[in-house]
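I have placed the structure first, in the form of structure tokens, so that the comments after it can refer back to it.
Removed from the display is one protein chain of the complex; every other protein chain stays in position.
Here is chain A:
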């Protein structure tokens, strides 16, 4: 079943200098099925964050549309968009984006609080989740008191607490050491096995290897994709060869 559909997206940034235009995305289309784990790879500046932001409804496309569960973002009113985002999407960012002034527990509960959920629902959802992520002992700590890996797991908990249809992660391992990265990827794989749909931007081949589909993006276009045919297939070799093909293509041009 398709949960997210991206149709011929185009994004043009107008810079202030002499009305210059930057085409960050040009004609991107793809769809995400329920239970997929998709990785997006590409060089820096190729438009990955732009794509993710549009899928997250944080930014609007210049042309084209995004449909989540068959509903187009363009049809949702501006003031409903944030509650829609809260209930249907979860985010994990490279720099965690935790609030310094909230303890770990309140950071995780934030989306539920914003939706004015009852205390009962909050408690019911919080404890199983933090136990699963192994951060149940950090509840009263503040972000500056815990490690990077723990921060990122907090962010993952925050993204999961609303049971969203889709998790969007922008270079979630970018600021983590290799051990914490591995842990996080393991966590993502496990969540995906339990049926969570995840979409992740990454630079790391190892991270992309965990996904069951990898999209390669260059100059705002999807230029190719690699998929696993069976869940346990190792696709890192394939990814490597695509990446080297892309970089040699650039050198020759």
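In this section, contacts are C-beta pairs under 8 Å (C-beta built on N, C-alpha and C of every residue); 3 or more make two chains touch, one makes a residue touch a chain; residues count from 1.
Simple rule for what comes next: contacts and distances are computed from a predicted model.
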{"item": "Omitted chain, identified by the protein name its UniProt record gives, among \"Secreted protein\", \"Tryptophan synthase beta chain\", \"Septum site-determining protein MinD\" or \"Putative ABC transport system permease protein\"", "value": "\"Putative ABC transport system permease protein\""}
{"item": "Residue touching the undisplayed chain, where the options are A:12, A:102 or A:243", "value": "A:102"}
{"item": "Selected from A:78, A:194 or A:234 as touching the chain missing from the view", "value": "A:78"}
{"item": "From A:11, A:158 or A:213, residue that would touch the chain that is not displayed", "value": "A:158"}
{"item": "Contact footprint on chain A, counting only the chain that is left out", "value": "56, 58, 78-79, 81-83, 85-87, 91, 93, 97-102, 106, 109-111, 113-116, 119, 122, 142, 144, 158"}
